[in-house]
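Here is the structure we will look at.
Complex shown without one protein chain; remaining protein chains in place.
Let's look at subunit A:
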Amino acid sequence: MSVGIMNSARLSHRLGWLAPLVWLVLLLFACLGMEELEGLFRLVEPDSQAVIYERADFLVLLGRHLLVVGVAALLAILLGVGAAVAVTRPGGRDFLPLVGQLASIGQTFPPVAVLALAVPVLGFGTLPIIVALLLYGLLPIVRNTLAGLEGIDPGVAEAARGMGMTGGQRLRQVELPLAAPVILAGIRTSVTINIATAAIGATVGASNLGDPIISGIVNGNTAYVLQGALLIGLLALCVDSLFARLQPVASS
């Protein structure tokens, strides 16, 4: 199924840490040196007074963006992996079909709709965005953790049991390491979607890298839009290439 992902994983393995590093350096340069590009943006927007977004420092916006996505991702990983592990243990088996179905149906929900529905319940600001991202980010993680744990050869689990391993040992030393590539792929999907969704969160009062884009669209200033889009794009590529580096190449 994942021809493309595998190829890019192989490619990035050969490049080592180079790809994430290059994107990171570009991202920081763009954050700090946006003023240097003023001439370029002036070409796009010759009539506007200001061509560089100045309502907030780009580095601060980047920090807020990372904070929101990071906190949501961390909680989603803890809760998602935890839930998937819980429903695959003997005590939680009753919940397995429901959680599995919920994780696959939930992925049909568009992220924007989830974000929009979170606002009436939770209000405007940063917290609702974190909650919405957390809820939405859970689904791919739960789904992949379940797939990873369920996909383990029953013979392997049996052998571990035969060696006298306790339930906890089997989980830590056998099941989780074997499922790790699939779990990591789920986390990657979750974080990629959340970086994009967090930007849309700028419309509901969170201040992050989506701000310049929204402000640019509202005021008809294409230069602002370009600055925001450039930074979010670089951030997404940086994080994605980092995951591509971490993800072990699936053995075919």
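Definition applied: a contact is a pair of C-beta atoms (placed from the backbone, for glycine too) under 8 Å apart; a residue touches a chain by one contact, two chains touch by 3 or more; residues count from 1.
Methods note: contacts and distances are computed from a predicted model.
Within the choices "STAS domain-containing protein", "PepSY domain-containing protein", "Electron transfer flavoprotein subunit alpha" or "ABC transporter permease", the name that UniProt assigns to the complex's undisplayed chain is "ABC transporter permease". Shown as candidates are A:Pro20, A:Gly80, A:Pro111 or A:Gly186; the residue that touches the absent chain is A:Pro111. Check A:Leu18, A:Leu32, A:Leu78 or A:Leu98 against the missing chain and you find that the one touching it is A:Leu98.
One chain of the complex is left out; on subunit A, the residues touching it are 1-5, 7-8, 11, 44, 94-95, 97-98, 101-102, 105, 108-113, 116-117, 119-121, 124, 192, 195-196, 199-200, 203-204, 210, 213-214, 216-217, 222, 225-226, 228-230, 232-233, 236-237, 240.
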